[in-house]
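So, chain A:
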Amino acid sequence: MAWHKPNGLTQAMQSLRLTSAISNSSINASRPTFNALRTRTYATETEAVSIPAAAAPEIDFVSFSQKPARIIPASRAYFSGSPRFIDALLELEALQARHAGLPTVAPAEAPRMAWFKLPQFRDFVGEPVPNKKYKSLVKILQQLNRIQPEFLPADVRDTLNKFLRPGNPYSKEIVPRTVDESGLARGKAKRKESHAVVQLVEGEGEVLVNGKNIVNVFSRLHDRESALWALQATQRLDKYNVWIKVKGGGVTGQAEAITLAVGRALLMHEPGLKPVLRKAGVITVDPRRVERKKPGHVKARKMPTWVKR
Partner candidate 1 sequence: MESTSPSGTCSRQASPQCAAIGLSAPNGSTNTHVQQKSLQSFFGIGDFTSSRIMARFNIHPTCRVGELANKQVLDLTAMLSEMKIENDLRREVLNNIKRLKETGTYRGRRHALGLPVNGQRTRTQVSITLPYAILLRRIAPA
Partner candidate 2 sequence: MAPGERRALKKRIVLSNPNALEIEGMVDLSAETMVDSRLRGTVLGLPMPMIDQLRAVEAFKPKQGWSIFRRPGTVLRRDTIEMGRLVEQISGEGDKPQKGKVAKKIINGMKGSGKSVHLLQAMAMAFLKKWVVITVPDARELVCANTAYTAVEGTKPLQYIQPNAVSALLKRTVEANRELLAELKVSQNHPSLPMLQPGSTLEELAKLGFADPAISWAVFQAFWAELTASAPAAGLEKGFVPRPPMLVTVDGLAHWMTESEYRDADYNKIHAHDLYFVKHFLSLLKEGDSLKNGGLLLYATSLSNNPNPLALSIALDRLTAHQAGISASSPEYPNPAAYSGADERVLELLKPAEKAISPVELQTLEGITRDEARGFYEYFALSGLLRDSITDQWVGQRWSLSGGGIIGELEKLGRRFRAASA
């Protein structure tokens, strides 16, 4: 846009004048006025004898085709700061508007698509797109993705494919872990600072924690109950033997790590129990950890008491 200056209009007129003159000279190369024009003097006195100049032909604006006055950007969003993103958005919105009438499926039934993650998308467009805006784009992608696959237009499919992460992560089918040949299911879980590994075999309800009786490890009944809650809630306590290794953390953390690990191991034996276990709250991971202490704070967030002086 270096040409785009305040005196652009004068310049444009100048260039217009020049080009028209050139084209005229190419047509009438032998015109006598040519030399007269070129040898124009700059004397202040008016020439007494002047040959009347031939009038320039009229400009035909209809067939006026030449270099524009300035370079026009390809994208209308050129001046917005993130044109490629907005173009993508507009394209998707246009697609959405064009195919609004197509039948859709429920969100759960739509094919799983691995859209770009935000950093990947930023690399893709080469612009610093904010998270919120990218979310709105993904929302449109999801809506387009809900069009019934048999009615999905080719242009929509191509456009959607542009936004997929390289290497489809959903192509691999997750194989659920199963009980091994000796009938042993192994579940691992963490909670707080504790880490539990549980080995579950069919048996008659014996429990060993770190090689010790559960009563010695969890003297509080509540901890014992919560550790074995997966089995108790499904009334399987007398159907399995449990062998547990647990380390780290405190009593509650250990007990609840065992809860989750037992729940996972039990799912290997009986996958049909999943709804029950979900309802019992034993396969829901509790990802909370202790928040770190920060400098300048008394604890993670507590500030020292404010003193006036």
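The candidates were selected such that all candidates are chains of the complex that A comes from, given by their letters.
The working rule: a residue touches a chain if its C-beta (ideal position, glycine included) is under 8 Å from a C-beta of that chain, and two chains touch if they have at least 3 such contacts; residues count from 1.
Keep in mind the model is a prediction, meaning the values are calculated, not measured.
Looking at chain A and the listed options 1 or 2, the chain it touches in this complex is number 2. Within the complex formed with candidate 2, the residues of chain A that make contact are 205-207, 213-216, 221, 224-225, 228, 231-232, 235, 237-238.
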